[in-house]
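Here the structure is laid out as structure tokens; the discussion comes afterwards.
Every protein chain but one is kept in place in this view of the complex.
Moving on to chain A:
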């Protein structure tokens, strides 16, 4: 079960953060290898030849790719504590559906908020807030998406919280005004030590995104 755990990582990637968070939740010791995504290492290209992206978890020399697949793998291998997915098959299906929604809808719209301008950005902003409102609907009155405890869906979405300041400034939106429940939920998650320690500082992320935006948008 233990053995060597290495994470091909990038500090501001919300996807890599998911894996760091899962490892922290389970108390798993690992080595983080920060990657230079503008000059990809031979190790990254060898371990993820298809997508050439982080995160990649290398467990006993064998790579696992795609953040949600890695998180499920971690949950299945280190199954003795802090379960991330529920045990009931229907609830598991629900959790998988919502994490997939974060990837398919929230993430895509979020990217448009910082990487586009003009009409495209307006559309991206609208969609982003809409997807967060849908997540609010799913959250309902529960403290976490997982119910009483932090779980898989919470993990899949909370990492985006570290980018909220960037979205708000670059997109000129007020997420708390539009989606107060999501902000309340996010702050609740940040009370957890693993989350607070894993997520990078929002201002640092903002500075990073400002630079990144230049690659996508001429202003």
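The criterion applied here is as follows: contacts are C-beta pairs under 8 Å (C-beta built on N, C-alpha and C of every residue); 3 or more make two chains touch, one makes a residue touch a chain; residues count from 1.
In the analysis below, contacts and distances are computed from a predicted model.
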| item | value |
| --- | --- |
| Per UniProt record, name of the chain withheld from view ["V-type proton ATPase subunit", "Hemoglobin subunit zeta", "PIGT transamidase" or "glutathione transferase"] | "glutathione transferase" |
| Option touching the unshown chain, where A:89, A:118 or A:140 are the choices | A:89 |
| Contact footprint on chain A, counting only the chain that is left out | 49-50, 59, 62, 64-66, 69-70, 72-73, 76-77, 89-90, 92-93, 96-97, 100-101, 134 |
